[in-house]
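The complex appears here without one of its protein chains, the remainder shown in place.
The block that comes next holds chain A.
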């Protein structure tokens, strides 16, 4: 296994990923690719799940070291569940994002993981938060992350409109993921998308061959 860990900064399995989240009228769409790699050379998993449900209406996408991100998400799920039992009410999306932020900030020297948290709550409706590697927490209407995100900043800036419909937003997210997966070598596999609204959660999985094609000669 060590022979594959050449000069990547992430030790072990890296998510080397494309993740995104966008708000639309009435909900959020969260999505990611499904590739996990080691040393930027070997695809250790084609079907890893990077969109984790941390509460009924709150999801979190992970980027960075897979081991660190899974450990932080596990801890966050526990904290959120406990918080929600104490408060006797579903947690706010900002609470979920803050839990992740605390873990990332307090342990910033040892951890290499970033997150996008998105969901719906009664107080502020659909929201998207970004927790960066060092533990910064900010709220944005649309956000992208991971190594593949660099290739789609232009697309997202140009094509995102606030208050889209659910179908428009889903198509926007699928296109963005397809474009990033098409250019980034450590992003790929299937596109995992989750739509969260007040009424419920819908999972959409788009296999690699069914993704939209852009000049793939």
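Note that contacts are C-beta pairs under 8 Å (C-beta built on N, C-alpha and C of every residue); 3 or more make two chains touch, one makes a residue touch a chain; residues count from 1.
Convention: contacts and distances are computed from a predicted model.
Enquirer: What name does the UniProt record list for the absent chain among "Alkylglycerone-phosphate synthase", "Phosphatidylinositol-glycan biosynthesis class X protein", "Proteasome subunit beta" or "Mediator of RNA polymerase II transcription subunit 20"?
Expert: "Proteasome subunit beta"
Enquirer: Which one, A:28, A:48, A:97 or A:211, makes contact with the chain that was left out?
Expert: A:48
Enquirer: Taking the entire complex into account, which one of A:107, A:139, A:171 or A:185 touches the absent chain?
Expert: If we include the chain that is not displayed, A:107 is the one touching it.
Enquirer: List every residue of chain A that touches the chain not included in the displayed model.
Expert: 1, 11-13, 36, 44-45, 47-48, 65-68, 70-71, 74-75, 103, 106-107, 110
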